[in-house]
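Every protein chain of the complex appears in place save one, which is left out.
Moving on, here comes chain A:
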Amino acid sequence: MTWSRWRAGLVNIAAVSLLLVAVSFLPPDTSLRDVQRSGVLKVCVPPTFPPLVTGNATDPGFDVELVQHIADSLGLRLALNPLAAMGSDFNPRNWLLTRAQCDMIAGGLADTLQNRGFLQMLPTGVETGWVVVSRGGTLPAAGATVAVLPATSGFARVALSSWLRGRGWQVQRAANPAALLESVADDQASIGITERFLISTGDAAERGLSVAWLTEEGFARNQMALGLWKGDQTLWRAVNGVVDAMKADGSLEALRHRYGLSGGLDDAPEP
């Protein structure tokens, strides 16, 4: 009796649910189909951003090997498009990256809220964030001079600027990683602050400097990521499927390990 009372209603619910389940498998856009038709996966990268993009033929970089694997898995030919503008300006609009140039962006993008406003991010498990370069491993007192090399796109520069002002430090802008290291090594600045990978090729250790995460509140660490154009859902799903498979079979971790990206840094202690 109870079943007969509910039968008509349950049949209706089952029918509409089945319809919606069927509909949920429809492709929401043509991005994957377009790439498959052309047979080429175009990826924009900076000329170098070690160890993600090295410019070296034998060890081309973590991101380059990753996108190569993605292209191979999707049956596509990888076309790398190195662009000097990438990373050269803090405003990504000035990088002039368009759909015509690339289906995907790699080599130096962090999975931050700022970048997610423009792109769909696919985190690669490689950690980045603001780091402190120092001689003694501690943050200086108010009034000290601090060298800052702003990170490329995606980091909260305004938050960093406010924090630096709040600390009462004198900010000295460094032109490049070498200049930042030199400032700290020569005691022109008490510490240096920059992004992890900007400083990764420098000779910090040789100069007796330590590199540690900036652990202040509001400076959460982010993962590096591949960027796909917002709205390219089907392509994103396909690429995400390949990355998930790499995570499952351990090949992504092996790749990270090969480029020395498995481990992290120490935290910068308070004075």
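In the analysis below, a residue touches a chain if its C-beta (ideal position, glycine included) is under 8 Å from a C-beta of that chain, and two chains touch if they have at least 3 such contacts; residues count from 1.
The working rule: contacts and distances are computed from a predicted model.
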Undepicted complex member, UniProt protein name, chosen from "Chemotaxis protein CheA", "Transport permease protein", "Homoserine O-acetyltransferase" or "Acyl-CoA dehydrogenase family protein": "Transport permease protein"
Contact partner of the left-out chain, one of A:21, A:84, A:142 or A:205: A:21
Listed residues A:33, A:77, A:99 or A:173, member touching the removed chain: A:99
Residues belonging to chain A that touch the chain removed from view: 5-6, 8-10, 12-13, 15-17, 19-21, 23-26, 28-29, 91-99, 105, 113, 116-120, 153, 227, 229-233, 236-237
